[in-house]
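Note that one protein chain of the assembly has been removed; the remaining protein chains are unaltered in position.
Here the chain labels run A and B in written order, and each chain numbers its own residues starting at 1.
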Amino acid sequence: MDTSKRAKQEYDQMVKKASPNSPIFTNCLKAFFSGGLICGFGQLLLDYFSKTNSQEDAALLVSVTLIAISAILTGFGLYEKLGKHCGAGTIIPITGFANSVVSPAIEFKKEGLIFGTGAKMFILAGPVIVYGTFTSMIVGLIYYFVGR
Amino acid sequence: MVSFLKAFLVGGLLCVIGQILIDKTKLTSGRILVIYVCLGCILGGFGIYQPLKDFAGAGATVPLTGFGYRLADGVMKEVDSSGVLGIFTGGMKAAAGGVTAAVVFAFLVALVANPKEK
Partner (left out) sequence: MGVKKIGKQTVRLSEGVRILAAASTVSKKEGEGPLGKYFDKIVEDSTFGEKSWELAESRFIRENMELVVQKAGLKMNDMDYLLCGDLLNQCTASTFGIMDFQIPFFGLYGACSTMGESMCLGAMLIDGGFANHTLVGASSHFCGAEKQFRAPLSLGNQRPPSATWTVTGDGAVVLGKKGNFPCITEITTGKIMDMGVTDANNMGAAMAPAAVDVLINNFQDTGRKPQDYDVIATGDLGEIGRGLVVDLMKKEGFTMDGRFTDCGIEIFDKNTQDTHSGGSGCACSAVTFCAHFYPRLMSGEIGSMLFIPTGALLSTTSSQQGQNIPGIAHGVVIEGCGEKEDK
């Protein structure tokens, strides 16, 4: 079989043609409604918590509540069922972040609580924290010298 | 009710952008989350995210860009109050609640739950 560079390029085209695209329109529609609903639910919580707390505390309480709900759903194996249909709608909200922490924590439990759950908990969330922290430092640095 | 609709609309749209990224660029969910946090942090630093948050409330804070925004907001406030050290402490301080909640709940759930087949 021809394995020249040209044949590889041709094959790449064949593969692209043969592989069906994700149904992007329906996926987006589902992501919009599911993601929107999670955020809307967050807003209801925010309105509720704002009655008795400062705005900042209320926002934190919303996050903690959503994270807790997501963790429980993940524990029962329900969040992945939602995720299968909702896609980004359940990845982008903070519940998706919680799911990415909880799911490896459960999956790698068999390798022990230290090197399994403890270490693998961060395989997906670790990068988020690393790059989030790093970016925040840069923002802080710029703000310190030019922003104020 | 208006605040619910605003949150629904903005939060939904932020998710749609993520969905397009997933389907068009084959980025995995882990990379999308990183991109969203960094983007939220940068937009927060430029003061662009604040108006979105004022408009949409939870629609802007619940998506992971909101987490990034909170990091930026925290670091800037900390720089205001404690100077250069705030660059180091501000981000993590602002993220502390969310990260701690995620870690603690993950650990507790992992203690009782077992992996399930799809």
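The definition used in the following text is that a residue touches a chain if its C-beta (ideal position, glycine included) is under 8 Å from a C-beta of that chain, and two chains touch if they have at least 3 such contacts.
These numbers were taken from a predicted model, which means no experiment stands behind them.
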{"item": "Among A:Gln43, A:Thr65, A:Ser100 or A:Thr135, the residue in touch with the chain that has been omitted", "value": "A:Ser100"}
{"item": "Per the touch definition above, residue among A:Ile94, A:Leu124 or A:Val139 touching the missing chain", "value": "A:Leu124"}
{"item": "Residues of chain B (touch criterion as defined above) contacting the omitted chain", "value": "22, 26, 28-29, 115-118"}
{"item": "Hidden partner interface residues of chain A, rising order", "value": "1, 3, 7-8, 11-12, 14-15, 18-23, 27, 74-75, 77, 79-84, 86-87, 90-91, 96, 99-100, 102-104, 106-108, 110, 124"}
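Everything below uses one rule, namely that only the chains that are shown with their structure count from here on.
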{"item": "Distance from the mean Cα position of chain B to that of chain A, given in whole angstrom", "value": "9"}
{"item": "Chain A - residues contacting chain B, complex", "value": "21-22, 24, 27-28, 31-40, 42-47, 59-60, 62-64, 66-68, 71-72, 74-77, 80, 87-89, 91-94, 96-98, 100-102, 105-107, 109-110, 117-118, 121, 123-125, 127-129, 131-133, 135-144, 147-148"}
{"item": "Of chain B, residues touching chain A in the complex", "value": "3-24, 29-30, 32-34, 36-38, 41-42, 44-45, 56-59, 61-64, 66-68, 70-72, 74-76, 78-80, 83-84, 86-88, 90-92, 94-95, 97-99, 101-103, 105-110, 112-116, 118"}
